[in-house]
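Of the protein chains in this complex, one is absent; all others appear in place.
The block that comes next holds chain A.
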Amino acid sequence: MKLITAVVKPHRLDEIKEALQAFGVQGLTVTEASGYGRQRGHTEVYRGAEYTVDLVPKVRIEVLVEDEDADDLVDVVVKAARTGKIGDGKVWSVPVETAVRVRTGERGPDAL
């Protein structure tokens, strides 16, 4: 199994959710996050005082998938998240040793 994690612009969340549903993903976890990449943040002005806001709002989406679906799913997320503008985010996948559905105790791929 793989855990796909995407840190992306909040306003792309709906697009990504729809794309994941179309791909057949049953569930996902979304966390509000903040951070920056190479573009850093933005500047705000209050009575002439400029503040650099480094950490900009993001959402972190996590999905567990079977190994063979991982690469395709990464592509699906990247496609749905992309606006072409700076700050679109990152997507990565990591191996997962085990997963358990809490309600039934099913393990491994059955738990997805």
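Just so it is clear, a residue touches a chain if its C-beta (ideal position, glycine included) is under 8 Å from a C-beta of that chain, and two chains touch if they have at least 3 such contacts; residues count from 1.
By our rule, contacts and distances are computed from a predicted model.
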The complex's invisible chain, by UniProt name, from "NAD(P) transhydrogenase subunit beta", "Ammonium transporter", "Putative lipoprotein" or "Septum site-determining protein MinD": "Ammonium transporter"
Omitted-chain contact residue, chosen from A:E44, A:E66 or A:E106: A:E44
Interface with the unshown chain - residue positions in chain A: 44-51, 53
